[in-house]
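Have a look at the structure that comes next, please.
Of the protein chains in this complex, all but one are displayed in their positions.
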Amino acid sequence: MKYCKRICTGCVLLLLIATGAQAQITEKAEFGKFAITNAIIHTVSDGIIENGVVLINGEEIEFVGRNAKITTEYQRIDAEGKHLYPGFMDSGTQLGLQEIGAVDVTNDQAELGAFNPHVRAFTAINSSSVSIPVTRVNGVTHVISLPVSGRLSGKGTLIDLYGYSPDSMAVRPNAGLHLNWPSAQKGGTWDDRTDEKVQEEYEEDLKELNEFWKKAAFYDKMVSAYEEDPSNKEQPDADKKMEAMREILNGNVPVVISVDRKQDILNAIEWTQEHPNVHFILAGVKEGWRVADEIAEAGLPALVATLYTPERDYDNYQRPYQNPAMLQEAGVKVAIATGDVENVRNAPYHAGYAAAYGLGKEEALKAITLNGAEIFGVDDKLGSIEAGKQANLFLSDGDPFEPMTQIEQVFIRGYKIPMVSRHTQLNDEYLDRGAGSTN
Amino acid sequence: MKKFILLNCILLLILSLNGYAQEKGSVLITNGTVITITDGTKENTDVLIEDGIITEIGEEVEAPNGVATIDASGKYVMPGIIDAHSHIAAEDVNEWTHPVTAEVSMEESIDPNDINMYWALAGGVTSIHLMHGSANVIGGQNETLKLRYGADMDGLRFDGAPRTIKFALGENPTRVHGQNFNVQPRTRMGVEQVIRDHFEEALDYKRNRQQYLETKEAYESGNRDNPPVPVARNARMEVLVDILEGEIWVHCHSYRADEIMMLMRVFDDYDIENFTFQHANEAYKIAPELRENNAYTSVFSDWWAYKFEVYYSTAYNASILNENDVKNSINSDSGELIRHLNHEAAKTVHYGKTSKEDALKMITINPAEQLGIDDKVGSIEEGKHGDVAIWSGHPLSIYSIAEKTFVDGKKYFDREEDPNDMRVKVDPEADYDEASRRWYEEGGRHGDSCLRGAEIRFSENEMEL
Partner (left out) sequence: MKLVRAFCVCIVFLTAISLQGWSQSAPAQAFENVIIHTADGQVIENGTIVWRDGLIRAVGENVAIPFDAYVHDGGDSLHVYPGFIDGLALWGSPDDNGNRGRPAEPGNPSYKRAGIQPNLHPVNEMKTGDKTLKEASKHGFTTAALGLKGQMLPGQIDLFFINGEQTEDQLLEEGIGVLAQFEEAHGTAYPSTTMALMVQYRQLFYDAQAQQEQQEYYASVSSDYPAPKKEKVLEALYPVMRQEQPFYFVADSKENIERLFGLQDELDFEAVLVSGKEAYTKADELNERNIPVLATLDLPEKPEWMKEDYEETEEVTDEMETFREKQEAAYRERMQNIKMLQEAGVSVGYASNGLKLADIQKNMTALKEDGDLNSSQILKLITQSTADILKYGQRLGDLKEGRAASFTIFDKPFLEDEAKSVYSIINGELTEVE
């Protein structure tokens, strides 16, 4: 019986793969030299250039400006009246790790166990995920994809949304270690734990985390000492989890701390200060506006969304929308992170809400481009339209934060991406089934 | 002492809020750009609402004595948004235990204290279709509400709205009953037969009950010697009979094209005429058939891939349906999406270039028609209810913000006078830092609010999901 079930699951899987393949984009991306002319270029790093030119050569942006000599080897794209933006980046998703939420076998974002610093989202990115083309045709070219379970869930990866394997898509295979901060606050009226119990559980969780951290520090010290001078030393046994912590402890790879509530944020901040060499980023931060000054003072950046309901019933209804602006005003660097999978394509609207509720268009644009790139240390490649950076950009017929705007052409890593996805293909097929169709 | 007086004032205020909640209001909104929905967009136009009814639309309308005037120059005036699929303001959502629970009604499961209503008002929404969940093939009856936040259960009901009922096809009922309890239906094949079986049972009940009542009358009036054998009144069967007699409109949770076709065949066999397919992610495949059967659809703007039956979806669904003349609405099914249904509608412009006019219809007059309240709301017309919102800009723009929302001419939301704490009911034992996180998730698609209640029960009993 169980075997039967397994076969069934297998069949479903095969079916999924088959349908997936069918919906794959048959049209190939073009690669080479492109000249985008007459565009309104929103460089992000250097203001807006009206009637500008961007030259793309291979993976890179070769030129950004007003007057460029365009030789015939460049494929010209006349963008008269169109807007050119750097590709958008969603700094917190599970894109590529999950295909269908309710079908367990297609879910790769949650490994078992509480401490998994060694597991990597990079390993499990399904480059054929139907959600990837669906996302990129909306102008989102990059995402951080994070494992989500346990205390230390594993390392997230920063990928672009074009490629045949994780290897070709990854900008940073190990972009950040995900830490789910233990909560010291009661969930709500349905949470029937006593205050004491909540505190006790929090302290237990924190102790566990601290012990793990201490062990990792010891391991790093021990192995470093051995590596420096192995003579007269017995080689320590390798420990993969501990090994995975070394790049965290020396600050090369950041820790992304998911934390939402006020007291939890304060606790997390206090904890980060015990680890001065580690690079920390806060994520979620739904009640960040309550402690914006404290976050700013700690110098921590925040990955935030806007389209969720207020954390507390008595909160003003606008707080989720205002959170990015309130954080930014206090001096916190904010970047958009939807936490979504198949609808990461809505990241621009999260930014749009932030813009409308205090952040302003310019800062909101940064929050979905350059800020994320800076936070994850890839602003040499991503985040703005500048010569020498990777050619990640898109053309639109208007403000991309407006849902009514059309995204007309996307470039990722210099590739001119076919503007096709499962969703457009189904539209093409079914919009008009033809007169008298009996299909 | 002073504090005590202040407290009593607050107390009085709360009590009076309750008392006045159902009152209808009068207001003159001047110089706005009025999106009438049914009669174009009129610039620099005044809208007069008297005692809850729109009485005049035009230029230079005079405010009658005592009626306040609100200047809407530079702003947009739009009918209140109607959400054809919602579970906010609900006490329980799913009586999931039986594949058919037609007898229960959301009318008796209203939570008038839900802050989500206020948050929806702040998104320009004035009416919702409070739906039963999707755990059963024939679920409970739904209730159409007006967001008269502060009113009691009865005061929230939309007077004169036709009765509607929830049906559900596909994964939810087959999972809850077949997979978890070994009770039919386990498959889509079974779903069809559950419906047909119950319709037949209802017809039998109607005949038998009728016969019993007639015999009883004859016996009691001496026209018959033998007493009748009583056929007990049956709450479930009576509702099913009402469906068959066209008194209750069907709103069916459905995703796949095949199951939608199935239900249309069944309805055709039983002459059921007024129905809306809710969610209907694959409606795009069979738009001509839907048109042919005069079916309505009410869809998400872009939700998909959260389960297998929505994997083969397209965000162009609404536009394809619209192009094929299927009357469609955009709904929320969520306490989050309901806060910005205007932008959910705007996505139909993005996916498929639906006109702005049609996009707005999908959150106003179309859902009104699907709920049978289009003679009362859904557009700004003289004689209709004064359910309107004033927006800072064109409502489809992401930068536009709802500033004031009126239901029956009474203002229920004003961004300028928007205090922090808008709860109508306060649990005195909830601590400041702990008060109030709702027990259900509102994180977009992750919370399958249609199965709310059922899921909770499963996890309580550590059942396989």
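Should a chain be cited, it is by its letter among A and B, assigned in written order, with residues numbered from 1 in that chain.
One rule holds for everything that comes next: contacts are C-beta pairs under 8 Å (C-beta built on N, C-alpha and C of every residue); 3 or more make two chains touch, one makes a residue touch a chain.
Keep in mind the model is a prediction, meaning the values are calculated, not measured.
Who touches the missing chain here, B:P112, B:G170, B:G352 or B:P367?
Final answer for the missing-chain contact: B:P112.
Among B:V231, B:L244 or B:M261, single out the residue that touches the unshown chain.
B:V231
Tell me, which residues in chain B touch the chain that this view leaves out?
Residues 6-7, 10-11, 14, 91-92, 94-99, 101, 103-112, 140, 152-154, 181, 183, 226-236, 419-421, 423, 425-432, 435, 453, 457, 460-461, 463 of chain B touch the chain absent from view.
We take it that only the chains that are shown with their structure count from here on.
Can you check the complex and tell me which residues of chain B touch chain A?
By the definition above, chain B touches chain A via 115-116, 118-119, 122, 171, 284-285, 287-288, 302-308, 311-316, 319-320, 323, 335-336, 339-340, 343, 346-347, 349-353, 356, 396-401, 418, 420-423, 427, 430, 433-439, 442-446.
Provide the residue numbers of chain A that touch chain B in the complex, in ascending order.
Chain A reaches chain B through residues 12, 16, 19, 99-103, 130-131, 185-190, 261-263, 307-318, 339-343, 345-346, 349, 352-353, 355-357, 401-406, 422-424, 426-427, 430-433, 437.
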